[in-house]
Every structure is written in structure tokens, then in C-alpha cells.
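Below you'll find the structure I mean.
One chain of protein is taken out of this complex; the other chains stay put.
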């Protein structure tokens, strides 16, 4: 079990004054130290409750966002991730832009070895759009892996 | 969020004078600039509402068209893609030809790093036909990847 | 096996001069005699390849049409039903109107004991619309059954 | 366990001289006595390997046949049912006719309290056809139940 | 196809000045005349893109809303229904309240013979909550049917 | 929680000298008192590990057995039910007979208000056989319900 | 939206001092007033995170608990329901007993018009056990409905 | 759209004198020119209506045949493929032999760059048999790919 | 079709004196010559009817056994494989041992180029155990492939 010192920086979990921001707020993201740096491992988040706005018409869009990353020194705290996701609620951007922005914010927060972000957006006009972006830390083997992973999300959809 | 300049060339989205062409019209396709050229990423479209005609008998055919591409400088605007897809409505061609034509039109529009197009056609005479075509930009690593990807659509079908 | 006399009126099946009409054409429907009038039975058609147009915007719509009927003296010939369904291709009407029209045309053709027609239309604007209409021949027990059957399609969708 | 007397009339099961007839042969059906006449019960057969011919074009058709019955004095032996089903292989008839014929042959063999037969035929021309016929023994409560059961197969399909 | 007169009152469909309200706005709902008053029929809407707020904590909630109704003189226009659904975006209420409010607003707009509304809300704290409300017009047979329908949504969930 | 007195008669649960009989052994069944006689309730068992032998050829058969009952004074203990099911391992009987025998043994043990037993047997010769038997205690309302329940298992299979 | 008065009695929602009891604690359940007493409606809870102990061996058991009820004057608050469910964590009882206890506690709290509780327990020894209990308020039509609902859970399982 | 010259050799499509052969007839296969030789692409056929006979007992067998190939100069015409498949109807051979024969006949017809054929046969005696054969044109990269593809069909089955 | 010479050694197929052994009997396995030695191909068997005993407690275990192999000179005859599988009925061994034994017996019989065997055992104590063993003929490329295939069964399970 984690000591209190190991939980330093985790301020939102179990806190009852939660503020739900609805404009893009990357500053709500929190991290805590990775206690298993000796072995690389993968952490997956499934976020089926994402909504944003169309940047041209203002119409609400809905998506399931999937995140996979290999941590280096830090892990993202999941309640802060929830609040970050909710902060897109009144933000207008194309689907392709939202997915790239989420990936870049998490790279900035965590400096992970690897990360990928996928958006499964609900159809508009009879067509569905699913962007997938990823990143491998330069100078690690994950830089090359990122390129081969571009096709992974395609193949797990039926 | 995109500035107006970043949306230049996007004329169909939110426009209420939409014309639904029903003869093959590649000219309706529109593109807009990719704001994330620093990292390769994949964009997927699912188009379950495709219909064309048999080139010999005139009988309507129905398919789900799936498109995956890695953009270079441009992204295809999704409403224009919808209108392009609808323009096959009175066009007669074999399933294998339709899929290759769609792929070539998008290569011409976007000059992407990579693209693949798959057609899941409804059965005729107790047999279903699913063509899959792809393209990797010459001189990039995606030229070789295209060859290995020929088998990808097979393996994600159950 | 049916004698030639029992196939009288069936002109489209196996005919190679098939004309695919694309404007509403109820006159293509054909019927043939029911050889089992001694026992009531149900005949089901699943038609996943239906397309029509929005009556206001002209945008193509797509649906799966499901038909269930209890014949009296006649059965509808399935190839003629296919041609009838295809004839909505350039017809513009609301989803609710298409389903009611199909039901009424089949009542007129077959004078069946019972019939129900359901349309599973593809979503528009994030909402799907499924109309369900039915009919029980006046003076039979199916008149009352028709009312209770209004809820049947709801409950078989998950 | 059944005594030999209780298996009298069962000649095909475990017999290695099996003849696979391919023209309609209701005479291959065999029955054996019901040992549980004190309580009504239901027996279900799923036969996913049915094939016949189109009566007009000769094209092979394929179906899954589902049979449900409440026995009275006799049960149908399952290997003989298999051979009966196989005997439609070179028989030409409309889907609606095949299903009614199977039901009537089993009524003749078993004189059951109740029986229903459903055919799930593979699509032709983009349309699937599923006939459903049933029978309740006159003078029993199953005569009335048969009428309400006409809608049962519809509602269990999704 | 509908004449212009038959489309009177439909102002939002095909209109490019769409305003997406995000506070509860029942006034955006529009209706048009039912052209098939001679036969009762069912109209179903599936709305998987509903979001509202928790009335106590302000946390966003997400749901799929399902609506089934039997029209009397009017049908609800589907684009106006979409805008109405979107108007709950910044509205705070318990799940049970949202579902009852939607039902009552549609009763007021359409005065239908029958209507039912179901909400499939995403889980909170490991528990999912699905409210189901309905209404049958007083003095019609649907008043009694409404009571038996209270159990319908339960039984179609697996 | 149950007192020791309330567990009297439960000898197999937690006992490490379990004997797995492989010839039909109805005597292994154990029961314990129903503590909720004030309200009728349903108890369901799913037993996917049933195997017996063909009475004529000796070939092993496999099935999933489903049991539903409304208790009166007693409940069957689930470990004893497991041992009873396993005791059919070297027993030869037709599928229809196995299902009726299981039902009758449980009626004898429990004297329940209602019980039904269904067998989902693996296919032989391309055909699957599913028997369904039930019982309602004479003089209760479940006697009549048993008759209508004969069709229940059919309709929940897809 | 609910006024503060309408939320009186709701003490756990949004409270950050949540205590997770692990011995049976019916006293944690909270209720709030039903604002829609004019129309009967159904409220469903899905609780896939239930765990208790075997009363004889102490082995942990796991289940999904499903609750459906028609409120009268009160609704159960969902966070308090979560805490109540968690309080079975170190409680030992047979599956049949747990389900009846949950139903009775909710009847006592809410005095609802109707309630049903189902437990989908994980298999033990190759057999799964699913109890289903229900209650209709004496003197209402739901008293009779409760008896017919005993079979509902069986039929929605596949 | 294809010109008449580009359809030369296609004699069966749209022809109403179709003969359905039921003894192995590789001569019915027809081909037409590939108009997209500049890019390799994959063509998939799903044939769920295959039936043949056991070479020793004469019992009918049923299978779904799946074909994937990369064309070189020619494509197989789909109606001729249907007739070829139907010609196995009275042909007796082991499952493993049927699949290899189909592959070899298509290699002979098309001289493709790559081809694979899979048979999903219905179970016999409680066991299902699925053969998978493939071929890569000697001297191309597909010769080596064929060997790695031997495992592909296994892994896409669940 | 196979000549009689090509069927030499196949003694069980179509034979009516089948003996069902219930103690481990590898000697019942039969083989016949591979007629397609020019191209490597894969043969898959699905055996969902496997049962054995726990070596310590004697409790029956149930599994689905999956076999994939690339033949060299011989194929295993499927009826003999069925009898071999049934012979584990009274054999006691750990799951991991059963799967390794089956693989080794088939290697001994067939001397195949490659083989893999997987067991999907039913859960015990809330945990399922799935062993997977394989073999590549020494001196062939399949020796190395066998090592990479160790992970294949994991990834096709969902």
C-alpha cells in the first residue's frame, strides 16, 4: 500500500469540493510517482463519456476516448484525468485536433516512454471519424514502435 | 480551436444549400490543412451508407466503405467526403473498381503518406465480395508497409 | 413442387430483362396463390438494402425494412418485392411516411390477414428513427392483435 | 434407460448402411414411444444444414430449419429426421412451401399436440425470407395457442 | 411525398442558422401533421448522445435516451428533437427527473395516444440507473396498456 | 446468516471426502429449509457440464442443463445438485428422457410449487435437440402456468 | 432542477467522509421524495460489484445484483444503495438468502408499489445459481403482477 | 465504368439461361481483366452456401468457404464463382481435399500473385474441421508471405 | 475423390461397431495419406466435448480442445480423433498435463511439420485455466515459429 509520501500531489481523489470545469483546462491534470520503474508496463484508460463542440457549427460531438501509455517516472491520477476530459465540454475543435491535443497534454505532464490516444466519435451525416495519434520518446525503442502502432487501432475494430 | 484562416477551403460544413449529386463527382471533395505535421497519425472513416449500380445489369449494390489514412499536409473534410460517397448513387462499376477509384481520388486530393480503402459489399447470389486497396507514398517507409497491410482487412473480419 | 399453372403471374423470377426502376413503382409487385390456405402461417422478409431521399433536403436515407405477414389467398413474389423496394431510390418522403406507404401497398396487393412493416433507419444528427406500422383484416381476430403488436418491434430491439 | 422393446421401430440409429436420399422422402421418418405422457413437454430441433432448389430457376437454396413440438404418443427419432431433411437436396419448391410440407409430414407421423416449423433462408437479391408455420391439435387448448404463436418467431429474431 | 403545406411548421430541418441551446429549452420542439391517422403506428427514437449534470455535485452525466410513441394528430420533427435533447447539456437534475420531464414535454407537444421514455445512464460508483416512464391517453385503451408496459424495458435488457 | 440448525441436512458442502458417482444416483440430492416462505421466488441453476451416453450406441453426449424452480418448504443444496448431475456420466438415455428424469427427481425431493428443466444438447449429425419439461403443483395456480411455460425456452433462444 | 428542500435527507451524495462498511448495514440506505407521483414509472439499478461470503465455508462469492422498482412516495438515493451493497462484503449467507434480504430491506425503506431483485452469481463447482425475488404492494394491482413476474428474469437470460 | 470490351469473357452475369451443375465443374469459372495493375490489392469472397458429400459414407457436408487473393492480370467473375461452388453439390471428398482443390483451380484460372482458401465445415461427431490452404506466386515476395499466412485463419477465429 | 487405396487405414469411418473407450487410448488414432504435399497447409480441429477427471479429487473437468497442425505425409482421420478424445473420460490428470499429452500423441502419430493444442477448461473456484502447447519439426522453419506461436492463443481470446 502507498504511504502518504507516495501519494503527495494527489489532491483531487476523495476531495468533496470537486470543480467540474467546462472549458479546456489542461492544468487540472495531476501525476504521482511510478513505484515500478524496474519493469516497463502499459496503463490503459477507457473514457466513454467525452463530449466537445464542432468548431464551425457549435453542434455537440460525442466520443469514446482510449488512452494507452508506458510510464517513465510518473502516472496520471485517474480522477484528474476525468476532470480534464470533462473540460472539453464547451471546447470547439475538429475530431482530429482533439485527439492530438489530448496526446500532447499527457506527453507534457508525464514525459512517458510511449503513449497513444484514439477517439471513437459518434457518426455525423452517416459517417464515423476515428482519429488515432501516438508518440514514442525520442532516443528510446518506442520511437520506432510508434510508427508501427499507427495501424493498431484499425485492426482491433471489427 | 481553429481560426477562420485555418478553416479556409471548408465551404460545405454548416452550409444549407447542400447539393446531393448522384453521378460520380470527385470534384466535391474538399481539404483543410493538417495542424499536427510533427507527428504521424491515423484518421479513420466508416461509411456504412454507400450504394452504386452493377455495371452490367444496373441492379443497385450496397456496401460499407472503410477508409484509413495518414495525412501529410492535408485532411479531407468529412461533409465533402459524405457528398463524394453519395455521388456513386447512379454510377455503375464492379466492386473492385469502386474501391480502387475511391482510393485514387483521395490520393489525388490529399497526397497522403498512406491510405487504404475497403468495401464490405452486401451478398449477391449467396456470395459476399470485399475488395481492399491501399497506397504508401513512394520514397517513404509507408511504401513497404502498404504491401504488408494487404492482409490486414482479412484478419480483422471474423 | 409447383406446377406451371401454380406459377402463373410470376413473370420476373429468372427473367433476364430485369428493369430496375428508381421512382416509386407499386405496379412492379407480383403475387402467386397460397397453396396452404388450411393453416394460417407467417411470412417474414428482411430487406437491409432500402434507400430513399429526405423530402426536404434531398439527402439520401438508408434503412433495413422488415415485413411480416399472414397470407390469405396470395403470397408476394420475392423478386418483385426487391424491385419494388429499389423503386424508392429517388423517392423523397419522411421515414414515417415510407413505412406506412409500403404497408398500404402490400395490403392492396395481397389483402392479407395480417401485416406489419418496420423501418430501421440509419441515424441522422445523432438520433435514429424506427417507424412500425401494422394492419389486421377487419372482421378477423387479427384486427385486435394488430393493436397489441404495436409494441412488438420495440421489445425485440436491445 | 430404455429397454430394447422401448426402442422398437428405431432402425437407423447406429446402423452403418445409411442411405442418403436426395429426393423428397417422407417415408424415411421413424418414431418411438413417448415414456412421459403424464406431463406435456416441448422438444426442439435445430437443423442448420438444410438445402433445396428454386422451383423455377433450379438454383440451390440454403436454410436453417427450426422445429418445436409437444409430443403425444410418439417422438421422432433424430437420425431419421436428419435423413428426411437431407432428402430435400434435389427437391424444388418455394421457401413457403418447404416449411409447410415439413410441418405437415411431421403432423402425419407423430400426431403431436402442437408443432411449429421455421425456415431461416439465406438472402437472395438482398432480401431474406423466413416462413413460419404451426399446428395445434383440434379439440385441445393448443389449437388456440397455435394462432398466438404465429408471432413468436418474429419476436425472437433481433 | 409531402407538399409544402404538409411541411408547414417544420422550420429547423435544412436550416443553416441552427442555434444549439445548452439550457433546458422545451420551446425548440416542433411538430408536423400525421398523414396516416387511419391506422395506429409506433414511432421510435434512439438518442445515444444525451448529457446532463448531477443536481448536487455538478458532475456531467451521460445516457442513451429511448423514446417510443403512437401519434395522434402530430409527429415530432426529428431535428427539433435533437436540439431539445442537446438543451439538457447544462441542466442539473436526477436521472429519474430527466426522464419524466422529457416524457411530459412530449405529451404536451404531441398529445399522443401513447408514449414511453427510457434513460440508460452510464454507471456511477459501480451502479447503473435506468429510469422508464410512460403515458397512455386517458379514455383510450392505451391508458391500461401503459401500466403493463412498465415492465417492458426491464425485459429487453439482457 | 443461517444458524447451524438452519443448515441441518447439508452434509456435502465443505466436506473433503466427496465421492463422484458416475452411475445415475438420485439419492445424493440434499435439501435445506426455505427461510422465505412468505414470498414466492424463483431459483435458477445453470449447469453447462452435463454428460451422458447414447442408449443405443454408447457415444457420449454433452449438454447444458438449465433448471428453474419456485420452492415451497425446501431448497436443493447446490453441491449435491452438482454430484447428482455428474452421476449421469455413465448413464445411457435419450435426451428427452434425461430431461424428464431430472425434473421428476427434483419434484420428488423438493415438492416445489413450480419447476422447469431444459437441456441444450450438442449437435449430432448436423441437428441439435433441446428438450424442455416442466411441472406446476396440482391445486396451485402454477399448474396452469406450466402449460403456458412450455413455449418459454423456445423464445429465449435466438 | 431540485430545490434544497427536495434534497433533504440526501446526506451521502457529494460527501467526502464516506465510510465503507463491510458488515451488513441496512441503516445506510437513504431516500428522497418522488416528484412524479402522478404517473407510475420504473427505476432500474444494475450493481455488478456485489460480493459476500459462503455461510458454511467462508469462501467469497461474487454476483451482479439487478433491482427494478416502481416508487410510491420515495426513491432510494443511489450512493446510499452503493454503500448498502458494499456492506455485504463480510456477510455470510446463501445466494437465495442474500437476494431476499435485499428485497425486504428496500421494501421497508421505500414502501414501493412494486420491487424485484435478481442475483447473477458466478459459478461454483460448474454450476451457476441465480435467485429472483419480488413484491407487489398488497391491495394494488402489483400484488397479482408480482406472481407473473417470477418468470421474467428467466426469459431475458439467453 | 467498364466498356463492353472490358467486360469481354463475362458471359454468365445477367444471363437468364443459367445452368446449375451439381458435379465438380471447374470449367464454369470465368475471368475478366484487372484494370488496376499498378497497385496490388486484395479481393475477398465469403461463400457460406457450400455443400459436398463425404467420400466414404455419402453424407452431405456443409461449409462456409472463404477466399482471399491478390490479382495479377485477371479477376474471377463472381457469378461464375457461385456456379463453380454449387458444382461440388454431388462431389464426394474429404474437407482437406475440397479446400486444396478449390485453391488449385483458382490458381490455374487466375495465376494470381497470392491466394488463400479456408473451409469452415459444420461439426461431425462433436468435432469441427477447418482446413486452410494458400499459395504465393514463385519468384514474388508472396511466396514467403504464404508460409507466414498459414497461421492467419487460426488467429482470427475466436 | 479419393480411391479406395487412398483410404487404406481408415477403418472407423462409416463403421457401425464403434467402441467408445473411456480410459486413455492413444492406439485408436488413425491416419491417411496427405494428397497435397506440394503446398503446406493448416488443418484445424475444434473439439468442444472433452471431459477428464481431476487427478487428486476425481471431480470431472470439462474443456474445449483446439488443435491446429500442418501435415507432412499424413492426416489424422477425424472419427478416430473423436474416439481418442472420448478416451480421456475416466482419465485423471492436471489440465496442463492433458494438453501436453494430446500434443505428443499426435506428433507421434503424424510426425507433422507443426502442431499446437489448446485447452479451454471450465472454471473451478472462480478461476479458468487454459494451457497451450506446440511443436515445430526440428530442422524446419517451424521450429522457430513454434516459439513465437506460444502467445497466439492468448491474443485471440477476448
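For clarity, chains are labelled A, B, C, D, E, F, G, H and I in written order, and residue numbers in each chain start from 1.
Rule of thumb we're sticking to: a residue touches a chain if its C-beta (ideal position, glycine included) is under 8 Å from a C-beta of that chain, and two chains touch if they have at least 3 such contacts.
Note that the structure is predicted; figures quoted are calculated from it, not measured.
Asks: Of the residues E:7, E:107 or E:122, I need the one that contacts the missing chain.
Replies: In the full complex, the listed residue that touches the missing chain is E:122.
Asks: Would you indicate which residue among A:31, A:104 or A:149 is in contact with the undisplayed chain?
Replies: A:149
Asks: Could you tell me which of I:10, I:75, I:99 or I:145 touches the chain that is not displayed?
Replies: In the complete complex, the chain left out is touched by residue I:99.
Asks: Applying the definition given at the start, please give the residues of chain I touching the unseen chain.
Replies: Residues 54-57, 91-94, 96-97, 99-100, 103, 123-135, 147, 150-151, 153-158 of chain I touch the chain absent from view.
Asks: Quickly run down the residues of chain G that touch the omitted chain.
Replies: Output for chain G: 18-20, 22, 48-49, 51, 53, 57-60, 62, 86, 89-90, 122.
Asks: Write the list of chain E residues that the hidden chain touches.
Replies: 59, 62, 122-126
What we mean here is this: only the chains that are shown with their structure count from here on.
Asks: Farthest chain from chain G, going by mean C-alpha coordinates, please.
Replies: H
Asks: Averaging only over C-alpha atoms, locate the centres of chain C and chain I and give their separation in whole Å.
Replies: The computed centroid separation for chain C versus chain I comes out at 50 Å.
Asks: Distance from the CA centroid of chain D to that of chain G, rounded to the nearest Å?
Replies: Result: the chain centres lie 45 Å from each other.
Asks: Send over the residues of chain D in touch with two or more other chains.
Replies: 14, 48-49, 57, 59, 62, 122-126, 155-158, in rising order.
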